[in-house]
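All protein chains of the complex are present and in place, except for one that has been dropped.
So, chain A:
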Amino acid sequence: MSFSRYSAALGALLVFFTLHLPGSAAAQSVDEQVNAAFAASTGWFVSLIFSPFPGTSFPWIVAWLVVAATIFTVYFGVIQFRGFGHAISLVKGDYSDPNDAGEVSHFQALATALSGTVGLGNIAGVAVAIGIGGPGATFWMILAGLMGMASKFTECTLGVKYRNEYADGTVSGGPMYYITKGFAQRGAPGGKVLAILFAIFCILGALGGGNMFQSNQAHQQIAGIVGEYPGWITGLVFACIVFAVIVGGLQSIARVTEKVVPFMGVLYVVAALIIILMNADKIGWAFGQIFEGAFSGLGVAGGLVGALIQGFKRAAFSNEAGVGSAAIAHSAVRTKEPVTEGFVSLLEPFIDTVVICTMTALVIIITQQLTVDPTTGNYIIENGAIVTVTGASGVGLTSAAFGSAISWFPYVLAIAVILFAFSTMISWSYYGLKAWTFLFGEGKTKELTFKVIFCIFVVIGAAANLGPVIDFSDAAIFAMAVVNIIGLYVLMPIVREELTSYLTRLQSGEIKKFK
């Protein structure tokens, strides 16, 4: 079936929605219905993923990620610090053979993977973490980012090593492939089942964190500027653009986004740095709040544990270390040494979490967006979250923090959020599609089915409330980490073999610099 017929079908669907939702009142009720139905159908899944250890408030999934990152850090001998310089050399192209020019470079692989991770997690996620966990959440977030570098190294090395290469030169890779092939190679049972489970969770993650959360936050931003209006309208507009890119093959839109997003990222960091430098006298105090809050909780809900949970949760949601998504993105790179892609990928959590997330956190803390009770010195808590000066949370809190120092920046931020949201959606539509084709096979009709479902979820995400959407988004993405990390444990000896062999050849001069 041609693209034009599908466009016509989607157009008919839009007309149907429009005709059945004539007024704003009806539209509001649709938003509410979507929200209620969504919360009811996903609640059990969210509870399962975030259930705490018996007798505590500590979710087992957070421990799962922390323990994994710690094990990989120890197992690979703090590779995130040992290999940091080499990773930079690889990205600079020092080890790239000039005869391979024209292939995807390490820099391009890193930039493409980063465009999928740098986004709302860095802007909204950090604000959510600080809003609930206090400044101390920042400390745990940075720690999670540093540890997560080792998880990323492991999964991306495996992603390249066990990818599928097809006759036409294209490649498919990711946890579903390394779990299937790697388990078979090691003689471990259950590879196929785990791979299928991962693919299912990846599809849910793509629809949740990679899609609904993004369209939801994009709608909040637009509504914040032009005034309240029904979310499904934003959803439909976004769905049409996403449809044009992923179904219509309008790569030009995606290409423009890929070019604008890095600039937005740099602009964001520069603005944050300016604000931090404008308040240079408070930097010491802000770090004091971060360290004090990390170990005492500074009176926030759940104290130390509350700060830690928020920090780790939002870090994982932002940099996706251990989740397995980056392994899909990096696997397409042509390199003779899978471990080089591991090295390059370990820069991702560093840039995403240690640098960008910390910037957001410092701006929120330094501009004193969190209200403090003058008598106790503790933060004022209402409904489990810190009361902010403007009453905003999520993106709104970050926006208020930047706006308090640079009055026009919220407008730039709004555009950045919308672009980040769009870029993340396109990235996750790709991850989701890879999982979908792993389950159902490659083929135009099968691929189109997923793409249409993806577009429908854009509308649902924009229409639903933040609460249920953020819960489901987190749950789906962490479910991917459950399966992926089991795979990483089984396959980490293979990564170590690769690493040892590579480092030996690097030291002996067998692998040489070209620059």
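Keep this in mind: a residue touches a chain if its C-beta (ideal position, glycine included) is under 8 Å from a C-beta of that chain, and two chains touch if they have at least 3 such contacts; residues count from 1.
One rule holds in what follows: contacts and distances are computed from a predicted model.
UniProt records the chain missing from this view under the protein name "Universal stress protein", selected from "Universal stress protein", "ATP synthase protein I", "Cytochrome c biogenesis protein" or "ABC-type sugar transport system, ATPase component".
Touching the missing chain, out of A:39, A:78 or A:171, is residue A:171. If you put the hidden chain back, the residue from A:73, A:105 or A:234 that touches it is A:105. Seen across the whole complex, the unshown chain contacts chain A at 93, 96, 98, 101-105, 107-109, 111-112, 115-116, 168-172, 251, 254-255, 258-259, 262, 329, 332-334, 426-427, 430.
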